[in-house]
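Each remark here refers to the structure printed beneath this line.
Missing here: one protein chain of the complex. Every other protein chain is in place.
We just call them A and B in the order they show up, numbering each chain from 1.
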Amino acid sequence: MLKSLDPRVNRLNLPEQFEAPMASIEALDQFETYQAFVQLKEGKPFEHAGIVHAPNEEMAFLFAKEQYTRRGMICNALCVVKTESIMVSEITDNGQDVYDSFSGSFSEDDSASFEIFHLLKRGKQHKYIGNVKAKDFEDALLASKQLYPRTKPVYNVWVVRSEDILMSEPEDADLWNTLKEKQYREAIAYKAADKIKAFKEEQA
Amino acid sequence: MNTEGIKDLLYKMADDQLIIGHRNSEWTGFGPLLEEDIAFSSMAQDKVGQSYQLYNILNELGEADPDTIAFMRNADQFHNCQLVELPNGEYDFSLVRHFLFDTAELLRFQMLSNSSFEPLANLSRKIKGETKYHSMHANIWIKQLGSATEESISRLQSALEYALPFALGIFEPSSHEQDLINEGIFEGEDALKNKWIEVITAVINETRLSLPDFKSITPVYGGRMGKHTEHLQPLLEEMSEVFKVDPTSDW
Partner (left out) sequence: MYGGGNVFETMKATALADEDPVKLAEFEARIDRGEKIEPTDWMPQLYRKQLIRMIEQHAHSEIIGALPEGTWITRAPGFKRKLALMAKVQDEVGHGQLLYSAAETLGKSREQMIQDLISGKSKYSNIFNYPAFTWADSCFISWLVDAGAIVNQVANSKGSYGPYCRALERICAEESFHLKYGHHCVIHLATGTKKQREMMQAAVNRWWAPMMHFFGPSDKISVHSEILMRWKVKMASNDECRQQFLDMYVPKIWELGLTIPDEKLKKNQETGQWEFTEPDWEEFKRVINGDGPCNKERLAVRRIAEERGRWVRQALLAPKSKYVTPLA
């Protein structure tokens, strides 16, 4: 048996040598990916935080909560969307507004509900802009173009059907109630200048 | 106020949270998928943090400081139920224990939110979101794995049958039960157990797992009185290995 300095590893009873390489599996056990968006404070826009791998949306929510909102002093809400459910526009650069490339006019058909996210700077996060009612994805882009006037160029747009979003309920805001108590996760909790000073004085 | 009864209650709760938090932290870096590794670690931290806060209340009632209480006692001075000290085993057992224990945890803190003992009522209300998440996490996992593949179902079923007698040990009555009830401090282990059975049953009923008749299970008692399995003392020795190099120094 492999002997480790880590008592946890010793409890795994690892063999000194594996007899064969790890069995390869036909299909890799890959889950779907979900995009997570976080709202730090009520009234602030949701921002894209990152992805999680999960087999379904409620597990994606469980995972995103700890991966993306376990630290910082505050968080108000979280939502997850299956990556597949996001319609992604073209991406532009160098001051070009991506909306300029959408031609046609909004159908005025408000039969479906969509949420719009903008990328305002390459390298930054997509931010939530608002809701539009439209016929389909393309139409939602046109509706958004009309509804949300822009002062700065938008480089990329994500469009999601509202029904495809799993969002924390307002009463779930208490999930983040004790964040500010978890100071041990923050750099600010580790001050020791006094100790160094005392030590130096003692040495001198 | 019935200080002895309160201390007894605080000790068993704090010891439970510490020992299960410690056990669950052993999974960090070894979990079945990265996201779950992170979630499970957060819950372990919550539990250790909760135990610290409970020991703090004890400290205010005249007991030693939290580090001394947690790191310097021997197994026979611990009041946790035996369920929490059992080795992690595979993820099936760890998950089932998480489900059985955290359901009780949620309900206990819910009941204590109305306790006449203010410090405990305050703490219970403060950590409401944490215990809610723990229970949400446990329920979703049990529902998923409890109705997925033949392997996952049979693994969970065996783990459930093994863990249930220990889980009933959570509700081992203390000699202070009636006093705590009379003074409005805690509704008592029996009341908690009845609610717990209800919730556990409802979740299991949504899976392909089955519960034995609770009346046929002999609960594993003793933990609350300091009687433990052979696993607790080594756990405590491991936990305090560095601390005991010099318990008076600052680490």
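Remarks
Please note the rule applied: contacts are C-beta pairs under 8 Å (C-beta built on N, C-alpha and C of every residue); 3 or more make two chains touch, one makes a residue touch a chain.
Not measured: the values here are computed from a predicted model.
Summary of contacts with the chain left out: across B:26, B:130 or B:172, the touching residue is B:26. Annotation: of B:9, B:57, B:70 or B:96, B:70 touches the absent chain (contact as defined above). On the side of subunit A, the interface with the absent chain consists of residues 2, 4-9, 12, 14-15, 18, 21-22, 24-25, 28-33, 35, 48, 50-53, 55-56, 59, 67, 71, 83-84, 86, 88, 91, 93-94, 119, 122-126, 156, 158, 182, 184-192, 195-196, 198-200, 203, using the contact rule stated above. On the side of subunit B, touch with the chain left out of the figure occurs at residues 22, 25-26, 28-38, 41-42, 44-45, 48-49, 52, 66-67, 70-71, 90-91, 144-145, 148-149, 151-152, 155, 238-243, 245-246, 249-251.
Just so we're on the same page, only the chains that are shown with their structure count from here on.
Centre-to-centre, using mean CA coordinates, subunit A is 31 Å away from subunit B. Within the complex formed with subunit A, the subunit B residues making contact are 26, 30, 33-36, 38-39, 41-42, 45-46, 49, 87-88, 126-130, 132-133, 136-137, 140-141, 144, 238. Those residues of subunit A that touch subunit B in the complex are listed here as 7-8, 11-12, 31, 52-56, 58-59, 62-63, 65-67, 70, 172, 174-178, 181-182.
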